[in-house]
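Apart from one protein chain that is not included, each protein chain of the complex appears where it belongs.
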Amino acid sequence: MIVDDLTILAIVVPLIGGFLTPLMGMLGRKVGSPKVRDYFALLVSIVTVVFMFYIGKAVIGQGQMLTYSLAGRLAPWGINLAVDGFAFLAGLVGSSVTLVAVVYSLGFMEQGHGLDKYYLLLLILSAGMIGVSFTGDIFNLYVFFEIMSLTSYGLVAYYRDGKALEGAFKYLVIGALGTVAILLGIGVLYGMVGTLNIADLSVRLGAIQAASGFTSPMMFALGLFIAGFGIKIGMIPLHVWLPDAYQAAPSSITAAFAGGTAVVGVYALLRSTFMLFGAVDMSTIFVFLGFVSMIVGAFMALVQTDLKRLLAYSGVSQMGYILVGVGVGGLGAGLIGVEGGLFHMLNNAIYKSLLFLCAGVIVYKVGTTDMDKLGGLSSEMPVTTLTFLIGALAIAGIPFFNGFASKLQIYFATLQVNPLFTIISVVISALTLAYFLKALGEVFLGQPTEEVKESIAESKSIPKKMLIPMVFLAFLCVLLGVLPQLGLEIVEPASEALLSRVEYVEEVLHAAI
Amino acid sequence: MDLSAVLQFQFLDAYWGPVVATFAMLFGAFIAWLFLKGSRRMAPSSPSMEKERTYGCGEIVKSSETQADAEKFYSPIKEVFGGLYDYIRPGHSGRLNTYLLWVISGFVVIMLWIIVQLG
Partner (left out) sequence: MIASLHYPIAILMFVVGIYCLLFRRNLIKMVMGLGILTNGVHLFLVSVGYRIGGAAPILTGGLNQFAGAPVDPLPQVLVLTSIVIDISIVALALSLIIYIYREHGTLNPDKIRELRG
């Protein structure tokens, strides 16, 4: 089959596979082993990643953009999928993080109940993520975004104890506000130009912008899109649900959020602002909110007592770096800034998921993530200590790990615009190292506390399936740090695709003619 | 990927050579390891429980007293930046109505910024 068909299969296979998983669960109970359902979910996620690999060979290797029209109805009157470099980056990260989460859950969730529905929701979450990345129609993007959000509300409430329900409800109410904002923005845009296809909207809004500047409905719609998508990614001050939901969810799900839904949210935000409105002089809002996110995230993380909440605030801070990188790219630094921001997005997905998976191992072994009760775990879990150390050094931007390469690009990009920006970025980077040293010292070094001694006495061994994805992600951190060209091969086409409006429009609309 | 592209990571008028830097760091670590081996051979390490525990002038010190409280770990920063913390700490208080107030005010700030910037 030609590669264009793989784009629709990459969305449909996790969707149908997800719905078949409870059937496999029933089959497994009849046969007598629950492994049937687990391995079926693993098979579906592996098949999706294989599809991504072939799509990547076409999009990155040969530089062509893939389009597919649903039901044969051509753009701009039908719904079409359009995969360029940036869409491929978001889809690749989404599907790979799902694979990592599924492999980790095989070991982490062995004693859980309701696992049929857990794997169902996880696979549909991945279908939603890939759907948001690949689609070329703005209402279709909204529908897949809602699929992604609804499954994540359900997954946060998995444990069904007091904290999980509270976190899920807060996430739901604030996420629903974001939903309303995006829908209103789509309504305003449709009322202005009468089309829903992203390429067609870009052409018509560009014509209005060239004729009479930025009209007030356009400004209103732009603000609504930034607010609606900004809720999902954790931009200050729309991030308030993030620490509660990340703390209450199971650790594999939090890894999927930090690595998957945040990246797809950034994709949706940048696609709608850069492609539809083409505005590079509104990047100052990304720079301003990015700096506020960096600063507030770092300062709140310095005073936390719970490990997962500290990691959540750290995620808000790193999202600030990404927004600053892309923002100065629009302001004056050009391709360097956008490349730095997108490379940092890729690296953030890798080391944030790694850190949340390590927190999950601690929950599995000791039962709590309260740092006052933990200490001296390094003798008991050497692999976890080593991978947490690699993740912490990578996030702080130490050379030899991947965080340094992307942060260096962001520093140089901000230096082109204003040296004060670079000073703030470097200071926040030092604060990042500070609170990660606190986390490392409190949890892993020192003398074992009472809770840790009890868990050592129980001596539950950590399943291999939990350690394999952590070691793989740590290896990726080191690999991308020593050879950043490998990451840039994927990120360069993505940043070029983001900044060029014309090629996207030509590919999508000319395929129809 | 030709060799010069791998050795240097170039953008604008700056470059960072990751492979060279890695080899330099590993070489430095190797020298440090040689120092460690030499010193261990001269004076072999003999750890005992007395050496590893915290010394409390002869009294018994509980391990919970020797560890820093997680919240007070960086208490100087909380004292210096007290003004900032008075503003952001109540914002994350856990009340859902406060959270929604922050979100709505975020919408308003974004709208105002866009109108001022582009209007």
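For clarity, chains are labelled A and B in written order, and residue numbers in each chain start from 1.
By our rule, a contact is a pair of C-beta atoms (placed from the backbone, for glycine too) under 8 Å apart; a residue touches a chain by one contact, two chains touch by 3 or more.
Given the structure is predicted, the values throughout are model-derived calculations rather than measurements.
Trainee: Among A:L27, A:L43, A:V180 or A:A207, choose the residue that contacts the chain missing from this document, as touch is defined above.
Mentor: Of the candidates A:L27, A:L43, A:V180 or A:A207, A:V180 is in touch with the missing chain.
Trainee: Of the residues B:I77, B:L101 or B:I115, I need the one that contacts the missing chain.
Mentor: Answer from the full complex: B:L101 touches the omitted chain.
Trainee: Touching the left-out chain: which of A:P76, A:G128, A:G167 or A:G290?
Mentor: Of the candidates A:P76, A:G128, A:G167 or A:G290, A:G167 is in touch with the missing chain.
Trainee: Go through subunit A and note every residue touching the omitted chain.
Mentor: 139, 143, 146, 150, 153-154, 157, 160-163, 165-170, 172-173, 176-177, 179-180, 183-184, 186-187, 190-191, 196, 243-244, 247-248, 303-306, 309
Trainee: Suppose we count only contacts with the excluded chain; which residues of subunit B make the list?
Mentor: Its contact residues with the unshown chain are 89, 92-97, 100-101, 104.
Criterion: only the chains that are shown with their structure count from here on.
Trainee: Using mean C-alpha positions as chain centres, tell me how far subunit A is from subunit B in Å, no decimals.
Mentor: 22
Trainee: Applying the document's contact rule, which stretches of subunit B touch subunit A when the two form their complex?
Mentor: Within the complex, subunit B touches subunit A at residues 1, 5-6, 9, 11-12, 14, 16, 18-19, 21-22, 25, 53-54, 63-64, 66-71, 73-74, 77-78, 81, 84-85, 88-89, 91-92, 94, 96, 98-100, 102-103, 105-107, 109-111, 113-115, 117-119.
Trainee: Inside the complex, what are the residues of subunit A that reach subunit B?
Mentor: Residue positions touching the partner: 169-170, 173-174, 177, 181, 214, 216, 219-220, 222-223, 226-227, 230-231, 236-238, 240-241, 243-244, 279, 281-282, 284-285, 288-289, 296, 299-300, 302-305, 336, 339, 370-372, 375, 399-400, 405, 408-409, 412, 416, 434-435, 438, 442, 446-450, 481-485, 488.
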